[in-house]
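Take this structure, written in structure tokens, and hold onto it; I'll ask about it next.
Of the protein chains in this complex, all but one are displayed in their positions.
Moving on to subunit A:
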Amino acid sequence: MDYGTFQLPLLFMSSMGHDDLKEMLDSNKDSLKLEAMKRIVAMIARGKNTSDLFPAVVKNVACKNIEVKKLVYVYLVRYAEEQQDLALLSISTFQRGLKDPNQLIRASALRVLSSIRVTIIVPIMMLAIKEAASDMSPYVRKTAAHAIPKLYSLDPEQKDQLIEVIEKLLADKTTLVAGSVVMAFEEVCPERIDLIHKNYRKLCNLLIDVEEWGQVVIINMLTRYARTQFLNPNMNGSDKTFYDKKAEAPAMAKRKPYVMDPDHRLLLRNTKPLLQSRNAAVVMAVAQLYFHLAPKAEVGVIAKALVRLLRSHRFTEVFVLSSCRYVSQGMFEPYLKSFYIRSTDPTQIKVLKLEVLTNLANETNISTILREFQTYIKSMDKDFVAATIQAIGRCATNIGEVRDTCLNGLVQLLSNRDELVVAESVVVIKKLLQMQPEKHSDIIKHMAKLTDNIQVPMARASILWLIGEYCEHVPKIAPDVLRKMAKSFTNEEDIVKLQIINLAAKLYLTNSKQTKLLTQYVLNLAKYDQNYDIRDRARFIRQLIVPTEKSGALSKYAKKLFLALKPAPVLESPFKDRDHFQLGSLSHLLNAKAGGYQELPDWPEAAPDPSVRNVEVKDSVRAVGTVIYRDTGVLWQSSEEEERKHERKSKQRKSESESESDEEEDSESESSQTESEDSESEAEVKKKKKVLKKTHFKHSNMNICMYSCQCSFISFQAAESKPPSKPVKKDNKKEKKEMSLLDLDDCNSHANMYRPFLHLLLCLQTISPSSALKSYEMLHRITGEGLSVEYCFSRQPFSPDANMVAVQMQFTNNATSDTKNLHMEDVKLQSGMRVKEFPEIELLPAGEMVTAVMGIDFCDSTQAANFQLCTHTRKFFVSIQPPVGELMRPVFLTENEFKKEQGQLMGMNEITEKITLDVKCRNEHSIVQRVITAANLSRVPCGSDKECRFAGRTVTSSSLVLVTVATKEEGAAKLTINCEKMVIGTMLVKDILLALTQ
């Protein structure tokens, strides 16, 4: 329908009554009602008052036509507050809606009900919110979260009850609800930080899949949370922080070695990928989180993302630039050129960019920056030129070496035709000279010469002031200038005349012999000037400097008055001192506390108990299941392939979503699944597995999914059959042994017995094909005097450098005393190899164990990396030698791609070996298991069940590695490896051969 046709009548309608509309609303035809409602809403949109139609409109609240109904809702929300009695008539309709079997009708009823700002319905709203908070549908629960702040602003006395609802919703495990409930939390009870503890890890893990707006709110809240719960990561040693100097003193006193809380690390790790969000607000939120929470060395990662934001919409650019100003602690230096100014930029952006450039200036880049500034000075935009001149002044003050260059450049500007430019340069030169006048008498001389040419009064005046001020440095020229000025006195502008008088007075005081007559002459001229200011000044100065019997006590102090040392002006950014506001907040932008701004708390001096965040293991595993999409890397595969047992769990949410779209009662299916997890009966467990089996996943990606999940810590340990970390350790010591012995295939039959561990186990299978992570000894505890170190290739992408292999090390202190300052030194490598050292471990208390990850670029060779492992007392020579299978990473190929690639790697690049398979290793499953254990490859789907194919790429050179195992009768098999790198190929053949035959 074309609304345009209504535009004309609308113009007249506002002045007339709305009788025709009332008639239309009262009619029986939906189409008439609809038309009337559309006109009314159009009037509301234009800000016209239509409140007199309220009774006629509210009657239609129960209208069957969904569009009419919707528009009536819109109207109601707008006017209910003004017509409370009448609005109450509609309440019963919404109450009915709250009980509707359709979740969306329930949600929309709650939405409108809670938007009606009528105090009398507070109890009804409260009840509705409470019910909706335990609704089966996550969408309704989300709406409930939205309704909470609405009710709170209507009646703050409901706070306590609302907090209960918030607490309940915070425990919700769906991404849909998470953002909205945190928003409600922030609005109603931001001080109840204790409500977050139990949900902290879950929120961190869900974060990546929450919608963008929710992410912003959650990240901001977690920033505040982290500031209250964790220790300042920048507190130890000489590592001075730039924003937290206050907190430093007490910390130094205690001097406890700092170990980052794993939860703190979890937050940093899980927010980092969001720097890649398309939403500028999310990127900014992560940037501020890193700025306020990350160790100084890691803050740099945000620079690239912020520079990217500069290229989005213009107002975003303004905002980001104004934030960049405070962050520019060198981390933007590589992006210097991104801040270069274009002549088409609006002035406010130019000025901001200039500010950033000035902050970035240092000894190394100053010449580039000055050259750039030179082009700006020629700009047509004179305000911008003035700002540039000031920026040059600031660069000159900050960087001593270029002061002279800057001064010379500025002196040249004095001949500019534009008054503003000259005035600005003179002002800046004046300031610069005031810092070291004795060194620059030649510039003062130069400026004195300029008086012949420069006609701009402001500049002439400034020069005269300078000469007067530093007349001792130019004793010969000053009187001469005064002579010239006296000559042209009558033709000068007032402002210049005043400065001539000033100069004369100063010279009279310092060099009265030469200038006495001149001064008298100037003062006489001034006495008869047209301007009374000048006449006044002349009279005043004469009284002050020329001693007569009448002149009072003041003339004694004339010298002091005129020749007092004037302090050099401080050239500083107009945007200083803003770092006490949270970066990216409105208050920060305005440099004033906006209503509702919440201070970012200072770091605590001692960390509060971290165990408050512990949740029962079972719960946490379920929360992992809720991580659905983005960080999983899970791929849906074509269903031809027979699913593998170890492939079945991982992302159960995906399967839920599948079943949701299939089934009618979608929300129920989800909750039933949740219930099944709680239930103890084996039947239920089996049923669930059936559901899970529906989905097919590619296992090579599964290990990734665990990477960020909160129990990865626990599970890694378990996978290496190491003592599990704290939360597990205490409760489950007994089961531990059995668990590691447990055959994976048996877990169905043992399900009951190992019930508490089932989730963990299922989870483990997904991480990596169970025992795939083989660990090696680096340092035996006897050689290491109590310190033992084992390492394994975790097969995780090493995030700081994709060309490196991640090596996970586990340090165990078996000694009775603490080990301190664990770090590495003296790395000896073959050429081309590189190592990313693990961060120093400050303290390893006796009996404790920590893990650390380092990255090594082995250059696709099995050469060992040798280095020294140092503690505070000893050094140990150790080495890490990778099996060839760890020098690759899995890639996903389809069958066709595989064949195509294989076709290109024939001849020399192909190695074939006939083998006889081990007796235990004659089914497909175990072949896959063993190959994947031996080498970090991924399975390639394959039509025939006689063949297993695997693919990977070497980590450094990204050369393809293709492995085929074709089985024949009686355990005979053919192993084919295609790889560009023959050495790798040959070594890999040996390793896989060994794995399959023994």
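By our rule, contacts are C-beta pairs under 8 Å (C-beta built on N, C-alpha and C of every residue); 3 or more make two chains touch, one makes a residue touch a chain; residues count from 1.
The working rule: contacts and distances are computed from a predicted model.
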| item | value |
| --- | --- |
| Undisplayed chain, where the name is taken from the UniProt record, one of "Delta(3)-Delta(2)-enoyl-CoA isomerase", "Exosome complex component RRP40", "Exoribonuclease phosphorolytic domain-containing protein" or "AP-3 complex subunit mu-1" | "AP-3 complex subunit mu-1" |
| Candidates A:Glu67, A:Asp442 or A:Asp945 - the one touching the absent chain | A:Glu67 |
| Candidate in contact with the missing chain, chosen from A:Thr347, A:Ser817 or A:Ser957 | A:Thr347 |
| Chain not shown: contacting residue from A:Glu187, A:Glu472, A:Glu785 or A:Asp818 | A:Glu187 |
| Sole contact to the chain not displayed, among A:Asp20, A:Glu164 or A:Glu211 | A:Glu211 |
